[in-house]
Each structure stands twice: as C-alpha cells, then as structure tokens.
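Okay, here's the structure, questions in a sec.
A protein chain is absent from this complex, but the other protein chains hold their places.
For reference, chains read A, B, C, D, E and F in written order, and residue numbers begin at 1 within each chain.
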Amino acid sequence: MSMLEFTLLMYCYAALIAVLAISLYGLVRRPNILKKIICLSIFGDTANTLIIFLGFRTRNPIPPIVPTLTPTKSLMMEFTRRAVDPVPQCLVLTAIVINMAVLMFLIFLAIQIYRHYGTLDVRKVARLRG
Amino acid sequence: MEVHSLINTIAMVVIPIYAVAALLFVIRVLKGPTIPDMVLAISCLSYDLCVLMCFLAIYIGSSLLVLGALCLALWAYILDISVAKYLEGRELGE
Amino acid sequence: MGSTTLSKLGKIIVLTAFFFLIYVIASASITLLDVVVGLAASSVVAVLVAEILVKSPPSKLIDLRRWGWYILYALHYFTVIEWRAHIDVIRRILHPKMPINPGIVRVPYHVVTDYATVLIANSITNTPGTVVVEVDESRKYYYVHWIDVISTKEEICYEKISKTFEKYAKRIFD
Amino acid sequence: MSYVIVLEVLLAIAFTVAVICTYMVVKERDLVKAVVLSALQSIMYTLAYYLLMAPDIVLAYVAVGVGIYSVVLLFAISKTERFEEVEAR
Amino acid sequence: MNLEYTPILHVPALVPILAVGSAFALPLIHLVTKSRKVCEYFVVTITGIELVLTTIVLHLAYTSTKPIIYTFGAWPPPVGIVYEIDRFSALLGVLAAVLFFTAALYSTKYLEKDYGVEWYYTLLLGFEAGIVGCAYTGDIFNLFVMFEVLSISAYALVAFRKDVPEAVEGSLKYAIVGSVATTIYFIAITFIYGSFGTLNMADLAAKVRGLTFPVTGTALGNVHVATGIALALIVWAFSIEAALVPNHFWLPDAYVGAPVTFSAISSGAAVNISLYIIARYLYTILQGRDGPAAPTVEAVLIALVVMGCLSAIVGSVLMIVQKDINRLIAYSTIVNSGYIAIGLGIGTPLGIVAALFHMINHAVAKALLFFCAGNYVHVVGSRDLDDLAGVGKKMPLTTIGLVVGALALAGVPPLNCFMSKLILAQALFEANLTPLIAVIVFASVLSLMAYLKIIYNVYCRAPVKKLPEAREHPLMAYPVIAYAITCIVFGLLAPILVPTAIEPAVTDLLNTDNYIKAAMEIAEKLLR
Amino acid sequence: MLVQDPYSVLKLAALIIGGVLTVVGALCDLIGAIGLLRFPNYFVRLHAATVATIGGAVYPLFGVAIMSLACDFLGVARWFISAISFLTAIIITLTAPTGSHAVARAAHKAGVPVHPKACDLLEEDRKRGVVK
Partner (left out) sequence: MRGTELIVVMCTVILIVAVTTAVIMGITAYTPGPEVRPLAKFYLENCLNLWNRAYWAASPEAVCSMLWDYRGIDTLYETTVFFLAIIGGVTVFRLIEVTPPLESLSEKIRRVLGLSVIVRTISKIVASIILIVAVAIAAHGHLTPGGGFQAGAAISVAPLMIIIALSRYFLEERKLTKERMLALRTVGLLTIWCTVIIPLIFALVGQVVYAMQNQAKPWTTFPGFPTGQLSTWIAGSLFIYNMAEFVAVGAGFTLLFLLLSLPEEVFREFMRRLTRK
C-alpha cells in the first residue's frame, strides 16, 4: 500500500468520524424534532458506512458475489483473493432496515406530536419536566 | 489486451470529467438559492453518477455492480415529483 | 365472451410480452426459473396495470406502422434534432456574454390522446433550449420556457418548437 | 493496472461532500432544504457503497435513502411546519 | 457425528421464535375474527407457553454443567449465530416470562377502556421476544438486533395511548435517545469486528485471552485499543438504556403516559437486560478485573460505581418531590438501577450476587408497585396523588400489595430487597468501599419517605373529590397478591435461594473458561 | 493488432463509436454543469440541465451499452451491462424531462423569479384566470 493510498484512506476515515460528530451535534443542539430525525438518519447511515469501509480491501476489489454458478477452482481462488469482506455488508443490510424502521416510527410520532402541541420545537413540547 | 487498454485510456479521460461535473453540480446544490435549483442539480447529479457507475462497471470488469445505476435513475425521479407536489402547496397524498 | 373481454385479454397479452422483455433485460438471463417467475410476474403486473396503462384497443399496440414511425422518430430525434439544439445551447453557455433572451411562450397542440401529448411535451423538454412549464389540457396549449424568444406569436412558436414532434406524434399515437 | 486508486480518490471526494452536506443540514433553517441536502448526502453514500463494492447495499440504500426517507420527511413537513424556529440562546 | 443432540435442545431457540411468530399472526387473527376476546386468549396462552418453555430452559441450564448451546441453521459458533445460555441468562429469561404472563393477564382488564388493543398485544409479544432473545443470545450482533426488537416495541408501547400528549412526548424522547444509544452500540460492534474479526461472544472471550479459535484464529489488531474504545461506547450506550444517572432523563417521561404493564416489564426486565449486557461484556468477555484487559475494565468499574451512586442519590431526591404516582415509581426504578450498577461495579463475585439478587427482587417489587398504581389510576382516571387521595380504602387488596411492595423496595427487614441490599452492603464492606454503604442507606431512607407519601395519600387522606364506585377486578388484584406473596417469600427464603439459585448463576457468568470451552468444543468438532 | 477479421472490425467500430459517444457526453455533462452554475435564474438553468441529462447521461449510456458489447474480457457479463445501460438510458429519457417539467411547474406556481425575461405569457394567463 503506497503512502498516497494510506493518506486517502485515513482521510476518508477522519471524514466519516467528522460526519458522526457533526450529526450528533445537530441531534443534540437543534430544537426541531424533524431536524433531529434527519440528523439521526445521517448518524445511523454514517455508522453503516464506517463498518463497510472497514471491510474494504485494497487489492483490486470486486463485489463478494461469485459471477457464475459453475466456477472452476482457479476462478474461486481468484474470487477469494479479490472479493471484499461480505460480513459488514450483511450487518449493514440488517442495520439499514432497523434504522429505517425506527426512523419511520419517529416520523409518525413527530406528526402525532404536532397534532397535540401545534409545534415541533422541543422547547415548547414540554409538558413533562424533570 | 488491446480492448482493455483502450477502455483504460477512455476511463482516464471520462472519469475525471464526470467527477468534476459532479462537483460542479454539488456546488449548485449547496449554493442553490431556491429549492427547485437544488432539486434540479440533484437529479442532474444522480444521472451523472448513473453513467459513472455504468462506466466503472466496465472499467472494473464486474457486471454485478451495474444494477445500482438503474435503481438510482429510477429513484431520482421520485424526489423531483414529491418536491414539486410539496411546492404546489397541497398535501402530498391528494 | 364480449369484445371488451377480448380486447382486455389482448392488452394483457401484449403487455405481458412487453414486461417479460423488461424482466429479461433487468435480470439478464433466460433460464427456466426466469421463464416461470418472469412470466408469472409479468402477467400479474399486466393484469394490474392493463386498464390503467392502455385505454385504446389492443390492435393499436401491435400496429407495425406505428412502431415503424416510432423508430424513425427516435432515430431522427436522437441524431439530428437533439444535436442541433445541443450545439445551440452549448454555444450560449460557453459564450462569454451569455446571449440569452428567455421567456415563457404559448404553443398550441392538436393531438388527442394523453400519450401523444406527453410525447410532444417530453420531446420539447428534452431538446435543450425549450422546457414545458405548464400544460393546459382544456385549451390545448403548452406554456414553454424558451431560451431565445424570437417571437411571442403562436404560429411562429409552433413552427419553431413543436411542429416536427407533432407530425410524428399524430402518426404514432393518434 | 490497479484501479483501486481511482476508487479511493472518488471515495475521498464523496466523503468530503458528505461532510459539507451534514454541516449544511445542521445549519439550515428551512427543513425542505435540509431534506434535499440529506438526499444529496444519501446519493453520496450510495456512490461510496458502490465504490466500496457493496452492490446489495446500493440497491437497498438507494431506495431507502434517496427515495423513501426524503419523501416521507416531505410528507411529515407538509403535515407539520416548514421552518425551524430561531434558536433563542 | 456425536454432538450432544437431544430434541429438547430446540426449546431455547423456540422461545423467541414462537413469540415473534404469534406476533406475526395476531394482526391476521384480529382481521379475521374481529374479536377482542380471541386476541386476549391467544396472548395469554402464548405467554403461558413461553413461561413453561423458559422454565424448561432454566431446568436445563441448572442441571447441565456447561452452558447450553443452540446452533441456528446448524452452523457452529464463529460462523453462525448461536444461543449460549448459562444459568444467569436462563434466570433472566424466566423472570421476563413471569412478568409478561402476569402483564398479559392484567392487561385484559386494565385496557378495557382502550381501543385497538390487538396492536398492543402484538407489540407485547414482540417485546417478549426481544427481551428473551437478548438474554439468550451468544452473538454480539444478534444482541444488537434483539435489542432493537425490544426497543422498538418499547417505543411503540409507550405511545400506545396516543391521544394522551404525555405518552407521545415520552415515547418520542425515549425513541430518539434509545436509537442514538443503539447506534452507538453498533459503532462499538464496528470496532470489535474491525480488530477481532469475529462476532461471537465466546470467540471474543477467547481472543481477549489470546487463545486460537477455529476459523477466526487470533485477534487481528491491537486488542487494548479496540476494547478501550468499544467498551467505552458499550457502557455509554447501555447506561442510557439502563437509565443510569447522567442518562436517566428519558425514563420518567416515558413511564408517565405509558400503560403500567409496560412500565412494570420495562423496569423489571428491560433495564435489567441492559445491565446484564454490561455485566456480560465486563465479566465474561473481558474477564473482570483480573483478566487481560484489566486497566480498561478497572476504569469502567469505577465509572459504574460512580454512576450507580449518583443514580441512587439523584433518583431518591427527585422521588420525594414528585406529585405523579407513575413518575414517582419511575424515579424509584432509577434508584434501584443504581444499586444494581454499584453491585456490578464492585467487581467481586459477592457484588454480582447482590446485583443479580437485587435484579430479581426489584423486578418483582416494582411490578407489584406499578400494578397497584395501575389499579388506582384505572379506577380514578388520574395519576395525580391528590386526586388519588382515599382510594386505597376502597381497594384493600391493592393497598396491602402497595404497602408490601413499598416496604420491600425501601428495604424493610423481612422483605426481599432488604436481603439483596444486605448482601450489597457486605460486598461493599469486603471491597473496602464502606463509605458507599452510607449512600445506599441514605437513598433507601429517602425513598421510604417517598413511598410513605404515596401510602399516606392513598390510604390515610380523606378523598378530595368524589371517587367513582368501582371495586378491584379479580384479574387485576390477583397479580398484585401473587407478587406481594412472592416479595415476602423471597425475603424469607433468601438464605436458601442465594446459594442454590443465585450463586451458581454468578459463577457461570464469571466462568469464562466454561463459556469458551462450550463453544470451542463444537467449533473444533465441526470446523476442521 | 485489433483488425484481423470482420468480427474484430465490428468490435473496433463498437469501441470507437461507444468511446466517442462517451467522451462527447462527458464534455456535454461538464458544459451543462458549467451552464448550471453560470445561468442567472432557475428557468434558464433548466436548459443547461437538459444538456447535462440528455447529452451528458443518455448519449454516454448508449455509448457504454455499445462499448461493453466489444469488451471480450467481461465474458457473458457484457450483455448484462449493455442491457442495463440501455434500459437506464430509456428510463432517463422518460423521467428527466418529466421531473424537470414537474418542478418547473411547481416553481412557477410557487413564485420562483423568472427574471430576466422577454415575456411571460403563463403569468399573464394566470392573472387573467384562464389557467389555474
């Protein structure tokens, strides 16, 4: 792995962590519930991207799918040598569904909150204190 | 492997151009004074990325990647019409 | 077995074939599995959308002359009309002074079916330099945003913008 | 010739845009603009998933991130309110 | 091949699968029959079967010498997902199943005024699957998924009374905070997978110890950095879910508008599960303060003790000022969660014994209190303590239950929580943390005052306004009585229960060797 | 060399046609992007966007479809790439103008400025009440 490649990968890594930090900031500090939800979706997606990124491989990568049903031994060896890590992809598919489900539910709740309170500002939606 | 080298040469020309164009679209999205501007730039960007994806599939030599381009092209449309309906000032379900 | 049932059946068969083609393209393989699943799925989809998608009798769908015109139109459109318009707009973009004279003009149309209307409108939008902003179905007008307004007269606009498309659209869909 | 360097450069570009987008989303007062920007973010992540060789996730994420998230958020905005109130602090 | 295979092994796997299956079927059943009764019978039956099944699992776990392993899809440990059930998790499973069974019985009457009950029952079954799955699983990512099953049904259950603004608001707070917590746990999984290259708990424990596991080999990266980051994130995430003090704010809000059955289950089982997960990571995977990752674990233990003390103090202080009965009991959950965290944070076996025993006692007593509160609120229709004045005289059984539960939680001698607090104090004493005993006593005294406030309001005060003429329904009174008796019995039998039930469970939790060996045997046999 | 038999000639032709289409399309895309940045208001930018979608996406996709047919090293997969590219191109020709039209219509209704303009008949007709 050359220095350039290493620098690029580190840069990507730092950028992902930055997205995590910024979205968490938005999640905590922004008063609007829908804004919070958008930030939450970005937060979750970034976590997903992070694990996929860790499963990447820098030797002529190909997707982890055997291109044919009747492979030869050499083809399988070539495939194993080049394909990227399938485990993070499996985990992320699960996580995407879960994030999406939670997000959907949150949006339903936000709409219901608006029906009760007439606002989406968390500082005004505060019948509960303590 | 002449075909391969030819493809490589084309790729060296095409991929940077598309990347630069994509960046210009992104600048328009971020600048976009109005929402229609942003949406327009986003749909241009996604079509741009479609081509990039199809081309990269040839360049990398893995056909399985190309299905993503089709989906991206299909879904970019729904953002357009939903924003349009929102801007028309009606409830989206009607 | 009334004629409506027959025509519905015809539509479904034609649409099934059409959807099966798309299925095969999208999955890019024709094994036994594809034939079974693909035919089943495309027939189900065809039954679902037949009445929504096609309002005309099925004979129109398999009229080869219309398909011929369609192919001719596609060739003409993608080779000649598009490039002419492209070069014009590219010139305007790259010109340091940006010579534009934009405005929204009214363009009449004379076709009947939805598909023909849509074909003309999309052709207009797809040619750089003109964009359909609004379509008035009751008075049969397109409101077209034109990058270089030569005149606001309806006849001239019609001549410049949509005449060719309408000629083809009438032959293909009406 | 190895193509991985091309992928990495594109990846770096995509992530940079993602960072800028997130910042803009957090800063933006108009929620519709925020939704559109988050759609841009999703498209960038889609590109990233593509470049990281995850076609399965591209298929799932394009539909969810670009299509469903933004439309459902627009639904929510159309049922509630569009502008975030100014932070009084 | 001679795996120790018996058909009874399928029981552990069936517990969550049956729960989710019946959850899938319930909406369809309701669509077809349109009958509320059918749904109720169905759910009571299913939760009853679950109780029987978890009891069988408990029996299996206590009679076997090593953890029970169930390999889903016949895939041996590092490759597939396994359920690895030791006595600790089996005990928690039974505890949850008991709570769910009583809650299902209780809900049939409690929710008579609500509409759309079939959705409630569906969510309840999902909640059960999530909790039992969390307790049984031996795979960290499966744990994440099960925790999400738990969480999402919890959010939805809180919002069940969606016409009450407080319920929706509490649910929203809980959902946002909870989903941030689970995402943080997901990031922790990222780091663990990145440096260990595995997702199986036994495999992880082996790697921390430096052993070689089939297929995955040894750890790939710097174990100390990885465990440091991951453990910090995990403790952060699950201290949110367990409502330890800096992260406790969601819990009272969530419990106010929610049905009391949810509150009972959540404080009895969901909070416990969160703490159980922390314990599993600290003691089984990282092997406590004597293990290879000692410095990290030491720091986390100190943090746990600090958070526990803060929870106990802050929770009990806030308890006194509450006027809402649900909210008051909710703060009591924070206090008790703090006790358990202190027990886990001491780091000695005795501390964990105290923690586990307190988990069980707290679950029983807290369910009792919540059911009592539910009885009152069901009759009066208000949660305000002033409005509840005098209602206790009309409902003698419930009031007896309330007194027993309150005294138990406050730590009055013959009752169960006193025993666990005693053990906790002993553990603190042995670990040279004697000053912290003062914290426990202080918190107990404060919470006793708060409980007395409820009892005084409910029983001694004259009614402020006219109370409706309603009596307690048997279905709502029997669970209360049963729990009250359990409180007393557990208190009296503590000297027997602790050595026979609790200590073996704690031994299992600490016995990493056994935990690794059980998985490794199968892996080595099946994966060359 | 490439040219040895009729098949090779065809292959070369496909590669060259595809390559030319792709490269020209890429240039169109770039110019469209520049236009999108330079033009003064939304409605004029639409025209630049058309250059970027039709010239910059549809033609290159046709180019990729043709080019991939000549790529022997892809094996059977080249048919797949070709077919999908072709389908994508068709879908873009369907959806791109529709999307532009929908957003343009909404933008005009929402009052996005049309300046600079020579004329705006739609605005006038709206005022007269002829169009909704």
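Methods note: contacts are C-beta pairs under 8 Å (C-beta built on N, C-alpha and C of every residue); 3 or more make two chains touch, one makes a residue touch a chain.
Computed from a predicted model, the values in this text were never measured in an experiment.
Among E:146, E:309, E:380 or E:519, only E:146 touches the chain left out of the display. Listed here are the chain E residues that touch the chain not shown: 1, 3, 5, 7, 10, 13-14, 16-17, 20-21, 23-25, 27-28, 31, 70-75, 78-81, 115-116, 119-120, 122-123, 126, 129, 133, 141-142, 145-146, 148-149, 152-153, 155-156, 159-160, 162-163, 168, 191, 193-198, 215-217, 219-222, 225-226, 228-229, 525-527.
Taking the complete complex into account, residues 54-56, 58-60, 63-64, 67-68, 71-72, 75-76, 79, 89 of chain D touch the chain not shown. Mapped onto chain C, contacts with the missing chain fall at residues 19, 22-23, 26-27, 29, 31-34, 36-38, 41-42, 45, 48-49, 52-53, 114-115, 117-118, 121-122, 132, 134-135, 137.
FYI, only the chains that are shown with their structure count from here on.
Chain centres defined as mean CA positions place A nearest to the mean of all protein CA atoms. Contact count check for A-B and B-F (C-beta pairs in contact): higher for B-F.
Relative to chain B, the chain whose mean Cα position lies farthest away is E. Ranking every chain by how far its Cα centroid lies from the centroid of chain D, the top place goes to E.
In terms of their C-alpha centroids, the spacing between chain A and chain E amounts to 29 Å.
For the pair chain C and chain F, the distance between C-alpha centroids works out to 15 Å. The multi-chain contact residues of chain B, meaning those touching 2 or more other chains, are 22, 39, 60-65, 67, 70, 76, 83, 86. By the touch criterion stated above, chain D contacts chain A in their complex at residues 2-5, 7-9, 11-12, 15-16, 18-19, 22-23, 25-26, 31, 34-35, 38, 41-42, 45, 48-49, 52-57, 60-61, 64-65, 68-69, 72-73, 75-77, 79-81, 84-85, 87-88. Taken in their complex, chain A has these residues touching chain D: 4-5, 8-9, 11-12, 15-16, 18-19, 22-23, 25-26, 29-32, 34-35, 37-39, 41-42, 45-46, 48-49, 52-53, 55-56, 58-65, 83-84, 89, 92-93, 96-97, 100, 103-104, 107, 110-111, 114, 119-121, 123. Across the complex, chain C meets chain F through its residues 22, 25-26, 28, 82, 86, 89-90, 92-94, 98, 100-106, 121-122, 125-134, 136, 139, 143, 145, 147, 149, 152.
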